[in-house]
Structures are given as C-alpha cells and as structure tokens.
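Missing here is one protein chain; the remaining ones are kept as they sit in the complex.
Which chain is which? They are A and B, in the order written, and residues in each are numbered from 1.
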Amino acid sequence: MDEQERPPQHQEGERRMGGPRTEMPSLEELRGIAARKGQLKGLDIDLTMPEAWLNQYSLSPMFYTTRAYFVFTLALSSVVAWGAACWGYQIYVGMGVAGLRPPIFWGIYISTFVFWVGLSHSGTIVSSLLRLTKANWRRPVLRGAEAMTAFSLMVASLFPLIHIGRIWRVYYMFPLPNQRFLWPNYRSPLAWDMLAISVYLTASMIFLYTGLLPDVALARDLCPRGNWRKKYLTVLSLGWRGTHRQWHVYEKASTLLAVGVLLIAPSVHTIVAWDFSMSITPGWHTTIFGPYFVVGAIYSGVAGVISLMILLRWIFGLGQIIRTVHLYNLAKLELVMAVTWAYFYFVEFMTAWYAHNPVEFRIWEYQWERFPHLMIVMLGGTALAILMLSFHKVRTSPRLLFLITVLINVGMYIERYLIVIPVLTHRDNAYTWTDYTPSFVEISVAVGALAFFLLLYAVFSKLLPVVTVADIREGKIITGDVRIGNREVRVYADVEEPL
Amino acid sequence: MSHITVLGLFNRIEEPAAMLTPLGEIPVAKEDMTLISVAPYPDGAVLYDEHHSPLWAVAIVCGIVGFFAAIWLAGWTQWQINLNVGGKSTWSVPPVAITCYEFSLAGMVLGTFFGMLWYAELPDWNELAYDKDISRSKVGFLVRCRDEATAEMVEEIMKNNNVVRIKRGRDDY
Partner (left out) sequence: MKSFNSNGDGKHKWTMVVDLDRCNGCGACTVACQAENNIAVVGEKLASEKRTMSWLRVERYFEGEWPDLRVIFLPMPCQQCGNAPCEPVCPVFATYRNPDGLNAMVYNRCVGVRFCGNNCPYGVRKFNWFRYKWEKPLQEQLNPDVSVREVGVMEKCTFCMQRIRRGKDAAKDEARDVRDGEVVTACAQSCPTGAIIFGDVKDPESRAAKLVKSKRRFRLLNEHGTEPSVVYLKGGA
C-alpha cells in the first residue's frame, strides 16, 4: 500500500508531521487549488484527480473532525433541546402558550411545516430529474440534495405533531384496526396530507439509502482498523460488493426510484396546498394553490440545495468535488424557477386585486398595512433574485449565491407566513377580525427546528459519506477529452441502458 | 457443489476485458465470470449482464398491489363509517383516487427497493470473494472454476494479463 492509499486518519497524522509530498494535499491546499482554477470551462469532472485522492477527499468529512465541529454541534444541540423543552412545556400547559386565538387556529407551526415540506422538494426533484436526464454535472449534487430532502421532511413531519392539541391521541389519525371500526376520515385533506407525507418520507429515505449503498460499502472498506464506524457501515452496506450484476440491478433501481419519487414529490406539495385550498376560506380557496405551492417548493428547494452545497464547500473544503460549475448550473435552474415564481405572484395578486372580491381584497390590503416590511422582503427578494441570477458573475460567485439563496428562503418563509396568517385574521365575519403575533414558544420551536435540521445534517456528515463517490467515479469512467481541430473538448459516453 | 473461485485484481478495465477469449478456450463459461468494481462500468465493458432481473415488472406489480390496498383502505373504511360529513356522499371518489395515487407510488418504490435487494442478492454479510483494494479502484475479476486444474489455468491467464494480486476462495457468487 503506497502513501496515497492509506486511510484518511493516517494521512492526517503524516501531514502534521510533515510527510513526503506524494501524499494527498491538505484540505486547505485543495481549497486553494479549487479557488485558483477558473473551473468554468465545462469541466465538471476533474479527470486529473487521482483515484486515491478522490476516496480520501470524499470521505474526509466523515473521518476528519475538528474541534469547531463539536462546538457547532453542541450549540445546535442546545438550541434543539431548548425547542424541545418549549414543545414539552406546550404539551404540559396546553396550546394556549402559542399566540393563537380564535379564529386564528393555525399559526407559524403550519407555515413552518409548509416551508420545510417545500424545502424538501427540490432535493428529490432535482436529483431524480438529473438522474433521469443523465445530466453529467449532477453527480456531486445528488447526495446533498437527497439528504436535504430526507432531513427537511423529517423536520416538517414534526410540525403537525407539535401543532395538534392532543398529541397523546395522535394515533386516532392513523388507520389502525380497532374494535369500534373508527377509521380516519379520508375526506379530510389532512388525512391525505398525512398519507402523502409518510409516503414521501418513506420514498425519499429509500432513495437516499439506495444512493448511499455503494458509498457505504466504500467507506466500510476504507474505514481504518478499529474505527467505531466499521460496525454500522458493515451492516448498512448489506454486504455490497459491486459485482457487475449488482451494479446493473442498482442502475435499473435508481432509474425506477427516480421516476417514483419524481411522481410523488409534486403530489405531496399539491396536497399540502389542498390543506388550504380545499377549505372555503377566502384567500385560501383558490385553484391556483396546487401548482403555486409546487413551484414555490422547487424555487425554495433549489435555493436550499445551493446554500447547502456552498456550506459543504466551506465547512468540509469540498471545493474540488462540488465545483463552481455545479453551483453555476444549479443557479441557472434557480433563475428559471425564480422567473416562474414571479409569474405565479403576478397571477395570484393580479386576480385578487383586479377581481376586487371584498374579503380577498381586504386580506390584500391588510398584508400591506400590517406587514409592509415582510411584503417588501418577499416581493423584492424575488425581484432581486431574478436580477442578480441573470448575471454570469453572480452565478459563479459562491459568496453572492449563498447570500441570494438564503434571501430567497427567507422570502419563502415569509411567503408561507403571509399565506397562513392574514387569511385567518381577516375572515368573512368581520366581527372576528383580530391579529396574531407568534409567541415566544412558537418562535423557539421554529428556531429549534432549523437547528434540528442542521444538526441532522451535521451528524449525517460524520456517519455517512456526504459525497456520491460512486457516481463521480462513474462519471470519470464515461468521460474523456477529445480533440476537434485545435480545440480539446470534453465528451461523455452515451451509455443509456434499456431498462 | 462447491466451487473454487479465483479473484484477480487488475489496475485497468482493459485487462480483464482482454481475458475473455483465452478464458473461453479453457473453457470457462460466461456465467462463471463476473466483474467486481467500485463504480459501475457500462454493460458490456467486460461482460453483459445475462441475468434476468425484470425490476420494472416487480415495480409495476407492487404499484398495482398498492393501488388495491388504497382502495381497500380509503374505500372500505369510508364505507365502514357511514357518516354524513358536510353533505359529502357516503362513498366519495376523490379521497380514494388520491390515496390510490400515493399508495401506488409507495408500492412501486418499496417494490423497486426490495426487488433490487432480491435481484442483487442482498443483504449477504457472508465472507464472499472480495478484496478491499477494489474500493481503491482496483478492478476485480472473479472466475468460478469446477476443479483445481481449471483454477490454475485461470490464474495463468490472469498473470499474463498484468494481474496485481490473485485471491482464492471457496464460495459462490
């Protein structure tokens, strides 16, 4: 075994002791290389990266742990603990600790729920679309996007539980056989919602796990002797060897799973939209809500994927794998979504404003009177996103992209808030008009949820490979450089497999 | 019936690819050879996958099972509880349709996953012919031989084709 093939931990030790130059460059050095290279010449797969480097580099987030990581995780855990304590307090005392009051029965728990479900969308949609279209730049993006889906969906599925009045009776909502034949009411959009969320959670976990299988096997093999990860990696890898037959079945399965997930994802957010639009409440009862929510979800989700990719680059120094070209391509996708989203804003507000339905118009006015700042951030954020993402310079600058994508998601959170709250504060019956301010408990739980999501991702990054190594390798296998006249161009082999 | 398996590790995919003709002359059947690699090589790079694994059929069958499970769940329970809610009919179609859609896809996804495990013969935690160096981008070529003499001939051919290391084992794949 030569120097380059040592497991990551040995490598780290030697680097500190000033080992020979044949070793893998340090993360800082690699980050420097990544920053210096222009990288936007269509070279999405670094053919020059040696195989052994690729292994160590991709698995480095798993095996190198800095002190900052522990500090960060501890901080996140305490925020999560605080949020959980607030939830416990709410269960103990009653829903009254939330800022809700009749007729505002849904508050930021529901808007946060919609936000997280939305964020979970593009993970699978992006990942499965790119898989199905065999886009070659997809490879480093997949794992991050799929994990984001799974984790944000886990966070989202907490919110209906946090929100309900009698959590100890939650099983009434499940179709559990019982003596009295009391089944859930499938006419209720909430029953559909539960169903859709659980199906989506199952499917996205399976999608994530299937993608992980070869990489878990890789990590199992490269895991240093005596490392505590070895045991669960062995179990999770299911004895994967990578025989030709296994790969063949695996590729068929990932295509089929991509199709399945791609069909589930839009239906889930449509059903979440139906939680609102199947009611008779003016402002909610609108046919546009289904597609509106789906587009909003993808818009917010792609932004989430971009932010997360940039964070992974910064925190784990993965700039050689998640390269600027990937961010650039995702940013182009996000630009398309932003324009579509702006169109939906236009359609939604235009109909409310022009038709002048008294109740809907009152809600529209109230939004501007009560939340002018939020409206400006929401609408201005989208306008700014379109404007900024149109520039090549912005699309290739991780820093600016990070700012914009975070702004987009702040705007999308506000958007969900403005969907839920003003409609409820201004109902048909003017006598009930009132105002809503989220209570301390509600805000704590919502912040705790964000911390929980980040914590899940942070823990995941230490337990399982955060980069789709096998997919990147496959990319390297089917990629080559070809000279056309005086110019060298990159080509990808077309190895479409019939199912 | 126990076999002798010979696992050769190669640096490049072209080396096992070149071995097919000499191996065929021993003779070793195509079914007794397999490629083990850390990343998927296109079908036919060395061998074609001759196994019949109609995963799509499994997926569709499971989807149909999911569809009927949903009719049973949403339809039968609706019929069980015959209550008037908001003037909706006793057996309303939209909830059943929505449930059917979700359950069909859930069935399809679960079917695909378990079908994949079935056809890929997973999970299998037994010590099968394998080498950790495959994860370091060595290409493994596994040949199942009927007897010792064949195994030695296979090893000879592997040595002629720049094999890095040869591993013997007694197992099936």
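FYI, a residue touches a chain if its C-beta (ideal position, glycine included) is under 8 Å from a C-beta of that chain, and two chains touch if they have at least 3 such contacts.
Worth saying up front: this structure is predicted, and the values here are computed from it rather than measured.
Shown chains touched by the hidden chain across the complete assembly: A, B. From the options A:Ile125, A:Val141, A:Ala191 or A:Leu233, the residue with contact to the chain not on display is A:Ala191. Taking the complete complex into account, A:Pro102 is the one of A:Pro102, A:Gly226 or A:Gly485 that touches the chain left out.
Touch with the chain omitted from the figure is made, among B:Ala29, B:Ala57, B:Val85 or B:Ala149, by B:Val85. The missing chain lies against chain B, touching residues 79-88.
Contact between chain A and the absent chain runs through residues 93-96, 100-103, 105-106, 160, 163-166, 169-170, 172-173, 181-185, 187-191, 194, 275, 278-281, 424, 427-429, 431-432, 434.
Here is the rule we go by: only the chains that are shown with their structure count from here on.
Contact residues of chain B toward chain A in the complex are 13, 34-43, 46-47, 49, 51, 53, 55-56, 59, 73-74, 77-78, 80-81, 85-86, 88, 92, 95-96, 98-99, 101-103, 105-106, 108-110, 112-113, 115-117, 119-126, 128, 130, 132, 134-137, 142, 173. Contact residues of chain A toward chain B in the complex are 5, 51-52, 55, 175, 181-187, 191-192, 195-196, 199, 202-203, 206-207, 209-210, 214, 217-218, 221-222, 234-235, 238-253, 256-257, 260-261, 263-264, 267, 271, 470, 473-474, 476-478, 493, 495, 497, 499.
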